[in-house]
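Yeah, one chain of the complex is gone here, protein chain that is, but the others are all in their spots.
On to subunit A.
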Amino acid sequence: MKHCEYQQIDPQALSTPTPTPTLPLQQAVVQEEKKGETARRKWEVFPGKNRFYCDGRIIVAQQSGVLPLTLGLILVTTVLFFVFDCPFLLKHLTVFIPAIGGVLFVFVVISLLQTSFTDPGILPRATPDEAADIEKQIDNSGSSTYRPPPRTKEVMINQQVVKLKYCFTCKMFRPPRTSHCSLCDNCVERFDHHCPWVGNCVGKRNYRFFYTFIVSLSFLTVFIFGCVATHLALRAQGGRGLMFALQESPASAVELVICFFSVWSILGLSGFHTYLVASNLTTNEDIKGSWSGKSGAEDTGNPYSYNNIITNCCSVLCGPMPPSLIDRRGFMPVEESSQTVATEIELAAKKEINVVGGPTPSQLPPCALQVPPSPIPLPATPNHLQPDLQTPV
């Protein structure tokens, strides 16, 4: 812990080893007590637009999008299935039907919650020292008095030229495949898209959860659809007709309608993402046509692909799980907490917005399943962190 001591300091004695001074003022004592008792966790001062729960363990986007609707639809359909269709099918067919349904349902819900609550691969913003260092390097190559056009840096990746863009919000050159999500106000590694159905970005760390979610949801939807159709067909046997069957089991009609309208989009999405996984592409790159040669350049294959479907699939879905880079639950360094006294009101307000803020479900057309990020980075937002010039040794 650093303390400030009140004594006459002889400027000529500055080269002597640093003493450990203490602040004797009352305010300072209270401040120090505060420092000891309520050291801030890093999620409380996180500059992006995310919200945190369970003391930083759970991270979601600012707006939960239509996640409640997604969960609701899945729960309602599956509960109706188990209550109204399973008893009949259990009696007339096999016990495996509810068993398989149960397993699929568990997979769907767990992978959905993991996609929504996991850090997608957010890159922490550059520290002021880093930003200054980068600015120095850029200014060396060309000066300007106004904000220059988007800065780019070219690197060679697997013998191919790739342009790295400078992010004005995060104050750094974005690594390859990283994109800035305007909804979450973060740079996300291997950015795929911001999914409103899931209420979070899909990026490097949670892509495998997202893929598991949509694949298992496809299976679940098709399974329920098939079982309900079988159920109604069995009831309608013997010339009694479909209307009779529907009258006996009206819930099945509800399930049929829900499944029928969602199966096409979900199957389509699963197919699309299977293609992306097999070619090691992201939705973002596919939409922009980064590697398909649309830009007119000759040698534009995907430099990240292993050119082998199996290797691509394995590396995307079964590769090592990268760690979260934002260290949500770590404690702020002590110098930060003394400097944040002035901005405590601001931070408290932000904390309330972060933790308590109610979601505003956006009304989205059913076909807008994916929201591509804005291609232009946002202008720099005020950084709540004070400059950290002293690194604790």
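Couple of notes before you dig in:
Assume a contact is a pair of C-beta atoms (placed from the backbone, for glycine too) under 8 Å apart; a residue touches a chain by one contact, two chains touch by 3 or more; residues count from 1.
Simple rule for what comes next: contacts and distances are computed from a predicted model.
One chain of this complex is left out of the view, and of "AP-2 complex subunit alpha", "Enhancer of polycomb-like protein", "DNA polymerase epsilon subunit 3" or "Golgin subfamily A member 7", the protein name its UniProt record gives is "Golgin subfamily A member 7".
Among A:39, A:99, A:157 or A:233, the one in contact with the hidden chain is A:157.
Remark: the omitted chain is touched by one listed residue; of A:72, A:175 or A:250 this is A:175. Annotation: of A:59, A:80, A:126 or A:214, A:126 touches the absent chain (contact as defined above). Where subunit A meets the chain that is not shown, the touching residues are 4-6, 9, 11, 14-15, 18, 21, 106-107, 110-111, 114, 123-124, 126-127, 129-130, 133, 155-158, 162, 164, 172, 175-177, 189-190, 208-209, 212, 303-304, 311, 314-315, 317-323, 325-327, 389-391, 393.
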